[in-house]
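All protein chains but one are shown in place.
In order of appearance the chains are A, B and C, and numbering begins at 1 in each one.
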Amino acid sequence: MSVMTADQVAVVGAAGYGGAVAAAILHRHPSLELTAVTARSDAGRRHDALYPRYRVPLVLEEFDADAVAGRAQSAIVAYPHGAAAPAVRALRERGLRVVDLSADFRLGRERYERWYQAHAAPELLDDAVYGLTEVHRDEIRGAGLVAAPGCYPTAALLALWPLRDLIQDVVVDAKSGVSGAGREATETTHFVSVTENIQAYKVEGHRHAAELEQELNGASFTFVPHLIPVEQGLLASCYVTADLRGRDPLELFREAYDDEPFVELTGEPPGTDDVRETNRCRVHVKVVEERVIVLSVIDNLWKGAAGQAVQDLNLMLGLPETEGLE
Amino acid sequence: MSVMTADQVAVVGAAGYGGAVAAAILHRHPSLELTAVTARSDAGRRHDALYPRYRVPLVLEEFDADAVAGRAQSAIVAYPHGAAAPAVRALRERGLRVVDLSADFRLGRERYERWYQAHAAPELLDDAVYGLTEVHRDEIRGAGLVAAPGCYPTAALLALWPLRDLIQDVVVDAKSGVSGAGREATETTHFVSVTENIQAYKVEGHRHAAELEQELNGASFTFVPHLIPVEQGLLASCYVTADLRGRDPLELFREAYDDEPFVELTGEPPGTDDVRETNRCRVHVKVVEERVIVLSVIDNLWKGAAGQAVQDLNLMLGLPETEGLE
Amino acid sequence: MSVMTADQVAVVGAAGYGGAVAAAILHRHPSLELTAVTARSDAGRRHDALYPRYRVPLVLEEFDADAVAGRAQSAIVAYPHGAAAPAVRALRERGLRVVDLSADFRLGRERYERWYQAHAAPELLDDAVYGLTEVHRDEIRGAGLVAAPGCYPTAALLALWPLRDLIQDVVVDAKSGVSGAGREATETTHFVSVTENIQAYKVEGHRHAAELEQELNGASFTFVPHLIPVEQGLLASCYVTADLRGRDPLELFREAYDDEPFVELTGEPPGTDDVRETNRCRVHVKVVEERVIVLSVIDNLWKGAAGQAVQDLNLMLGLPETEGLE
Partner (left out) sequence: MSVMTADQVAVVGAAGYGGAVAAAILHRHPSLELTAVTARSDAGRRHDALYPRYRVPLVLEEFDADAVAGRAQSAIVAYPHGAAAPAVRALRERGLRVVDLSADFRLGRERYERWYQAHAAPELLDDAVYGLTEVHRDEIRGAGLVAAPGCYPTAALLALWPLRDLIQDVVVDAKSGVSGAGREATETTHFVSVTENIQAYKVEGHRHAAELEQELNGASFTFVPHLIPVEQGLLASCYVTADLRGRDPLELFREAYDDEPFVELTGEPPGTDDVRETNRCRVHVKVVEERVIVLSVIDNLWKGAAGQAVQDLNLMLGLPETEGLE
């Protein structure tokens, strides 16, 4: 029988792609014990039957907040937005620390309700921290509820953060692999639709723009996502018009990221394959004539979802930030 | 107003992959006029909105046998098995010649009901011809109802036909692109499931084996299909144990196929890409020690479905067999 | 023996991807006869051994200007830049009309020599026409030498042309399939490098920018190309800052393209798969806040190379512009 300690973790919603990676990382985590994985339609199946290569030998259970609370002191919730808030509330009420992968706790209430829907647990918003670790590290430490950023905002914000006070305008042309669209089988995710194709979507407004809007503090930007025939990987190509005031942009990036364990500046344009199945973000900065071009790659399921969630959780629990992620 | 002639054709079920290719071929066919395309859930949409590159500028209609009969003298039906038989009957009753892409008219009744289900239009079976053109050409000419063979049997039977009287045993290891699984979005057809993967399925018995069983006249065979990360393309690798009685297998293939417009013998193992979006079957024959290895490639949507259906239709209507297919 | 008429065409450099597609299109062209295909290292091989699905049953020959001139009155030259100019000169001296796929005749001399190298046939530049058909149609008619535009400029210029007098600044984020990198086997084109990857390249200056520079007449732009795991297909995502002076951009696009046979305005963001193996360019225009977003897709080997070359050739020879391209 496992004694109750502060290092037991559950993944709620571990049958989707993001939750599955979270389970995989936590199962191998040296300081944490993955004690429960839940799923909705796949409850009863073993996680490693669904995801053999992740090798998590646990049975997916129906979600029951009391059962989870009896076996874990923290949880990663990987439900779709809307469905996440009630589950998060149930776990917070039972005292668990929670990292939520959905959009439900990323935005202020007004902005959330403008882009999404009525909020199901607004009372939790005040204590929720936006979990872009490199930016909000101090708030994340000790937080009880952290909202892991969306995959697009993670790549774009890491590309833009060092310039944030200088940006006049930015175009973010982002390209994501198909796992970012989730495990649901749709016309969009059908192999025949995706292969030999690249296509922009939601040109008039992808919800992830709300996070850019909030975190960039009003800088003018255009954000267009594209779907590419790749399983895991996301590239944000950012075209920045900035008033540099004589600053060398590369120097700003070095100052911002030289001590960051998961952000690397590269001399060449990075490929998404460089960071596949890692928690890294690789960033390349180049000034071409009047424009600062910043290219930023992540694995959308790792640094763009589950990896960052574990990075957040490590901080919340006082563990070394990189543990389980190397 | 278009005058009623014998060259008007409809495609019933033109929203699926096979039916869509049939519509594309017929729309460009020099002697036939595509006058109607029908669909079930996509009725009301334009075909070229669904399949822009096929450039068929017709609106998909609900299927109505009378309406179709008012505008066409023949039809290609591309419904799933079970659903096809009633539609075929309705069209036959109205005097149309029909090529059916489903399994409903490929097999004798007993065999059909063993592998599939109770037959919905058994009275039509006697007049139905199995539309493997190279084998049943004479019967197809003038037939009123032709059943286009399955994609796997097409490739396998063209690989085996010249040896049919000599075969003692054969292993057919077949690999198909994802369009063969149809347009339905499922876990199996999700890009993330397919990419970076290859997997056998239905090892104990894929229904297409019934066609091999019927056409090979009792030769012993093992048939295992595999799904590969390819959009269109099918390779049947056939390993034949035969009593050659001193015959040169290559000579048998030359005799069988030298005059065939769509079958080519190759000196090197063919790739599926060689025949993509063509009605060709490329066949490579090699004797290695005691075994005859025959490799056969087709485009599963062309020679494996819609292309062969048009080849059949050309024959049924007394047109040159290759018309519209080059 | 074929009588010498004005409708015989050769493809010089038919073993590369662009030249091979040119040969395929011309071989099926109703008014032109493909009489010769040449290649450098592949001379002696049949074209359809190299490219089975294109079905061009000709033997690749060593290039000999006299031999070509004896059998053709026009030619498409598909050599790399630098190598093209001398071949073009030799053919022009023998009276052939030429469409050149390389960069050698796309730019003014000064600009060419700045971006490429010393020009090998500068005396031909004055008569060369930039073959973006929709823009330079009148000059192309009757021209003796036309330079088919680069694939990136084709997509980008068609996206920008209707706005050209209003553009203040534009970001062109372009994504190309691997065939655009040519047939040479390199680390860049290795399957393992390309699959599961997307990467920007030549951020500081791809040579195709020279064409944008020339044709956009000094408008400020940033152009960054990306390589994607696609065989054929190119998307230019253009982010335009314009002084619209009350004009409706969509109206400008309608005026420019409503009569164009190969340019289509779409209500949804187009995918490269929509235009695969067609000569079409699909363009989607959307104003989002202050910015005009224009998305433009082509098949890089068709409208971006060989298809457009045939479109040019049709015009040069007084044939219907779309012949052989539908």
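As a convention for this text, a contact is a pair of C-beta atoms (placed from the backbone, for glycine too) under 8 Å apart; a residue touches a chain by one contact, two chains touch by 3 or more.
Being a predicted model, the structure only gives us computed values, none of them experimental.
**Q** Check the options A:A75, A:V275 or A:V292 and report the residue that touches the missing chain.
**A** Spelled out, the listed residue whose C-beta touches the missing chain is A:V275.
**Q** Looking at the whole complex, which of B:S31, B:Q117, B:N197 or B:T322 touches the chain that is not displayed?
**A** Here the residue in touch with the unshown chain is B:N197.
**Q** Touching the absent chain in the whole complex: find that residue among B:D66, B:E110 or B:E289.
**A** Hidden-chain contact among the options goes to B:E289.
**Q** Going by the touch rule given at the top, which residues of chain B touch the chain that is not shown?
**A** 171, 173, 175, 177, 193, 196-201, 203-205, 220, 222, 224, 226, 228-233, 235, 237, 239, 269-273, 276, 284, 286, 288-291, 293, 295
**Q** What chain A residues would touch the chain not displayed?
**A** Within chain A, the residues that touch the unshown chain are 52-53, 55, 195-196, 270, 273-278, 282.
**Q** Write the list of chain C residues that the hidden chain touches.
**A** Contact residues on chain C toward the absent chain are 17, 178-179, 183, 185-187, 189-196, 229, 231.
Definition applied: only the chains that are shown with their structure count from here on.
**Q** For this structure, which two chains have more C-beta pairs in contact than any other pair?
**A** Top-ranked chain pair by contact count is A-C.
**Q** Grab the C-alpha centre of each chain and report whichever is closest to the global C-alpha centre.
**A** Looking at where each chain's C-alpha mean falls, the closest to the middle is C.
**Q** Would you kindly tell me how far, in whole Å, the mean C-alpha position of chain B lies from that of chain A?
**A** 46
**Q** Can you compute the centre-to-centre distance for chain B and chain C, using the mean CA position of each chain? Integer Å is fine.
**A** Computed value for the inter-centroid distance: 36 Å.
**Q** Using the touch definition from the top, which residues of chain A touch two or more other chains?
**A** Touching at least two other chains: 193, 196, 229, 231.
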